[in-house]
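To keep things clear, I will list the structure first and then write my remarks on it.
One protein chain is absent from this view; the other protein chains keep their places.
As written, the chain order gives the labels A and B, with residue 1 at the start of each chain.
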Amino acid sequence: MILDGKAPAGPIETSWDKHRFDMKLVNPSNKRKYKVLVVGTGLAGGAAAASLGELGYNVEAFCYQDSPRRAHSIAAQGGINAAKNYPNDGDSIYRLFYDTVKGGDFRAREADVWRLAQVSNNIIDQCVAQGVPFARDYAGYLDNRSFGGAQVSRTFYARGQTGQQLLLGAYSALSRQIKNGSVKMFARREMLDLVVVDGVAKGITCRNLVTGEIESYWGDAVILATGGYVNVFYLSTNAMGCSVTAAWKAVKKGAFMANPCYTQIHPTCIPQHGDKQSKLTLMSESLRNDGRVWVPKKAEDCTKHPSEVPEAARDYYLERKYPSFGNLAPRDISSRAAKEQCDDGRGVGESKRGVYLDFADSINRLGQKTIAERYGNLFDMYEKITDENGYERPMRIYPAPHYAMGGLWVDYQCMSNIPGLFVLGEANFSVHGANRLGASALMQGLADGYFVIPYTITPYLASIEPGKVKNDHPEFKKSAEDVRSELDKLLLIKGKKTVGELHRELGSVMWEDVGMARSDASLKHALKRIPEIREEFWNNVNVTGNAMELNQQLENAWRLADFIEFAEMLATDALNREESCGGHFRVEHQTDDGEAMRNDEDFSYVAAWEFKGAGKAPELHKEPLKFDNVKLAVRSYK
Amino acid sequence: MNFLTNTVGRKILMAVTGLLLIAFVTVHLIGNLSVFAGPDSINAYAKALQDLGPLVWIFRLGMVALFAIHITFGIQLYFENKAATPDPYAIEKTLVTSFSAKTMIFTGLIILAFLLYHLLHFTIQVTNPSISAANLPLDAASRLDVYTMMVLSFQKVFISLIYIIAMIALLLHLAHGISSWVQTFGLSTGPSQDKVISIGKVLAIVYGLAYIAIPLLILARIVK
């Protein structure tokens, strides 16, 4: 099937304004008749629930954590982009649009990116109004810094906790609506099924994570804002509870998963130590503003103390390979370059999987106090984890899975191919193409939640009769039964392996074969191994306890079950995409000096996959991508 | 009158009454210390107070009100806080709080009990009538001989002990109370916090030792 993204026609500069006028509205007095379910309360979901509640819709919001304030958006450190051009350094909406399309390696829908760039400025204003304490200069004006992949300073920040502050802003707006009664909050609930009636999304089935109760909720529209799926790699920078489950349940009900192979590997994470580690910790890539990345030129120097490696024996490989962007080269490029050095035997640290991030020059130039002011919390964090002082010896960093550019397929309205199912934030695929630029995830989450969905949901709602299907409909009963029997099935296996062990197995296959560099052979190997792991999981996993209690093993088990099925689709997508672009690097498709080679002729499309059952090949649907405004070009950061 | 049920409202009420009680404790101490200046001095002080007439009663009623508010809300807050912390930890550990902060309710109740005794002893003079000023001969200036009453009382170990124990309780109570009102009135800023706490403790020790000096020096026959 050829998919239509329904992007508005006409000049891009007026596309969103014109489209806003063209969309149908819902009369203010009718809004309260509509019930909207919002799953996930991070930046996208929290902002959406608060904004829709304020507009007068009847909103019910769900999160698996104990409070909406804990969503993993909170962990974003560096900042949020906006085209304010406050520093007068040549920024504009058009430039942000251009940078994002180019940074995404020309695999995003232009109109969606334009809309994002346009509303980016409103986000900053909105957050300031909420009391988000952005960094200010002494005159009281908002401060900016530069970030990977951009040559202008357009990133707004709140120390090293920008994500936290923005999330708390959205959480405060949400709290206000909960108090007002327009949003009902259901915490410690996990969505375990999408209820589809006559092909239309009409509700969800949740498990109450405290009591084990299976609960049905009806809604005139369902919004998924459930984040990304990179915990499929087991070790990632995502929170332990981040999963593909909600999205995958939608996929199993017919929603298409778009570009799952676009995963971002973040370059500045703390390297893995030992095999008992449960997660990887990211340090903001803003560190690359003042830190210089290097490895020893000779492999035998790698075991020496870094201070014993003289300047001439160091290879500042990013500065060498990308003179104009240097240490600020985009994430995919920096990550791959680090892997190359380590594959070449020049990695540092016990595991040999690490490169130095050196602040000595900046400390000499600016003083340790300034560096501590900018990144103090990151140096503290580094020391807590590694027991090393980053001011005295260079930090060691290594790439780690961090963000999913792929996600559920949505059209320009943010609606999936299932009518009534909307998808926001990291959970959808729309704006980042094959690679996301730094400080753009926060921007997208809040754009979708505050300024896109409140408009784009209305034409759909205006076209349906509110409250027509409620949770007494037989589909709800059936869905609840299905969920119960699947959970019972998991509990009855009583095998020998723990969920954790199997997740580590899956993760190791995914990281080795479907990680930073993928080949035809590695992907075929993964596609052989994943079904074996699935087989073993359903025969040999040991889930303790029962279904009617707080049972964290059971939670982990269903999340892993979904990851395993999803992993196969991810690898299939990676195998299908015979090109290298952004976060997807196929070793067969590279230039002589190791740069990614895109194939616009054959792959300038969104790959949207339809699930056909576990173990069966998914069906590919394509949405062709057109670039009318940004000229397709080789993405060069040299 | 919402502040009478509000957690901060009542905290401020505790601080206001506490501060006024500290003022009273200060004035009372200065008056009492005149015992060291000899019989003439303290007897004159007592006479001057008595000559205030109805003003004394207004003052006394004010004091009753202050104490009543401070004690009632103190007890109420204590029980609310107890109810908020139903289960103790297996390992109880505190990091920065003090013995005096943890024992406010107990030192407070000791002071209350002492207060009643003190009134019966020196004001109503029913606990030791034989050595009460009312039953002692007037001094040379025909004033009640408060000085002799104090000296004869504190020469008794039992009475001195009651006073000394009560004044230790007062010391402890003030050790938390003095710095606490600075915080409660919102006057402390981060960096000055430690200094405020230290000054409060030093002042409490000054008050405590000064009060204790009276029975102690008499008991030791240094003041006769």
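Note that in this section a contact is a pair of C-beta atoms (placed from the backbone, for glycine too) under 8 Å apart; a residue touches a chain by one contact, two chains touch by 3 or more.
Criterion: contacts and distances are computed from a predicted model.
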- request: Among "Succinate dehydrogenase/fumarate reductase iron-sulfur subunit", "Replication protein", "Insulinase family protein" or "ABC transporter permease", go ahead and choose the protein name stored in UniProt for the chain not displayed.
  value: "Succinate dehydrogenase/fumarate reductase iron-sulfur subunit"
Statement: In the full complex, the chain left out is in contact with A, B
- line: Answer key for A:S15, A:N81, A:T100 or A:Q126 versus the chain not shown reads A:Q126
- request: Touching the absent chain in the whole complex: find that residue among A:A135, A:V197 or A:I493.
  value: A:A135
Statement: Given A:G56, A:P419 or A:P454, the correct residue touching the omitted chain is A:P454
- line: Where A:K384, A:K616 or A:K631 are the choices, the one touching the absent chain is A:K384
Field: Positions on chain A contacted by the hidden chain, ascending
entry: 47, 50-51, 54, 65-72, 74-75, 84, 86, 122, 124-142, 156, 158-159, 161, 164-165, 168, 171-173, 175-176, 178-179, 185, 187, 210, 237, 239-241, 273-274, 276-279, 281-282, 380-381, 384-385, 387, 450-451, 454, 496, 498, 500-501, 542, 544-545, 549-550, 552-553
Task: Name, in rising order, the residues on chain B that touch the hidden chain in the full complex.
output: 2-3, 5-12, 77, 80-81, 83-97, 101-102, 104, 176, 179-180, 183-190, 193
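Heads up, the rule we're going with is that only the chains that are shown with their structure count from here on.
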Averaged-CA centre spacing for the pair chain B and chain A, given as whole angstrom: 63
